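A protein chain is absent from this complex, but the other protein chains hold their places.
Now for chain A:
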Amino acid sequence: MTEIDTPSPLRQDPPQFPMERKCPFQPPAEYAVMRAEEPVAKVRLAVSGKEMWAVSRQEHVRQVLTDPTMSSNFKHPGYPLQVPVPDDILQAMELPLVAMDPPVHGRHRKEIIPEFTLKRMQALTPRIQKIVDEHVDALLAKGGPVDLLTELAIPVPSLVLCELLGVPAEDIPEFRDFAETTVRSDVTPQEVGMAIHQMDVYLDKLVTAKEQNPTEDDLLGRVVLKNTEEGNLNHREIVALARMLISGGFDTLTNMIVLGVAALLEHPDQLAQMKADPELTRNAIEELLRFLSIADSAPSRVATQDLEVGGVKIKAGEGIINLTASANRDETVFENADQLDIFREIGLHSAFGHGVHQCPGASLVRVELKIVYDTLFARIPGLRLAVPVEELPFKRATLIQGLDALPVTW
């Protein structure tokens, strides 16, 4: 056997974070080395130069995400922010749900949980199906090759989300810009500051309009209405909630669509079986969520008390990045963890996070992906990549992994 010179993350001290994916389907190679050699390791955030901890094994990610002494407060100086938010904007900002700690977090989450139950999301099926069908009709009419990102993966989830929330579809480009800017690490603090500011000005008007004319027809309308009666949330808190739903709901489904379709096309045997038995899609979705882990390292925490993780002492005030993409490839939990296997009995994956902050939109994701994948492969059975897989342009320097285009033909 020849010695292979693997770039160990431990050689640079501490290594820079985020680490880059070399392939859109695979987490950074360094994660496997970290899991094996130093599962709780110091890293240096590229965006701020600050040192943070990164945990890469599933057991430690679960421990950190369920520990009540771990704070999600973005304003804490030790919190591992991966986007350069200017400090004055950060300090003045009304923190969204994702950045709150219990018990306040629980009170706020309660306001939207009934809106996102699996049953309610399933009830959206006819409407989502119609939106998907219209876009597939347009694709077919146009003829290949087309960019599935712009023709389907961007517009479908955007329209579904806008309808659900009750925001006008014509403002989608503005939301997209906002959602994209706030998950990138290669933007300037000014750009992030502007994006947050503009979104808050916009949402302030939108929420005010709903407060003046309460409506039961959409999510934000119902949240506003309930709060005029019960007064649990104030105006600024509703704006922050809307901001979070928009920043979390745009890129995620888009990238699960393009990366999921590309991954399935790269595994034609599995795809053939899924096409023959759409019941399999449910399982395939969970596996794609695990395998792709598009929110690579999204859930971060800051310790409010000293604690020990994997034998390493972490002090109060220190930040921790949870490498969910690494936990999802933990070979002690998943057999052949680096292989896509849509037949795999789904165990615990962390694609939606873990603990009290787990993604409230998970049921929407599951329902929407099922409709998109089933419809796309049923209506365009000859669907294939229009460029070799190595040439797929993929996103870098962003918290949400994905593609910049998905050229397909049939």
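Here, contacts are C-beta pairs under 8 Å (C-beta built on N, C-alpha and C of every residue); 3 or more make two chains touch, one makes a residue touch a chain; residues count from 1.
Note that contacts and distances are computed from a predicted model.
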{"item": "Omitted chain, identified by the protein name its UniProt record gives, among \"LrgB family protein\", \"Substrate-binding domain-containing protein\", \"Ferredoxin\" or \"Peptide/nickel transport system permease protein\"", "value": "\"Ferredoxin\""}
{"item": "Which residue of A:R35, A:H354 or A:K395 touches the chain not shown here", "value": "A:H354"}
{"item": "Selected from A:K210, A:R301, A:R366 or A:K395 as touching the chain missing from the view", "value": "A:R366"}
{"item": "Residues from chain A at the interface with the omitted partner, ascending", "value": "65-66, 106, 109-110, 113-119, 282, 345-348, 352-356, 358-360, 362-363, 366"}
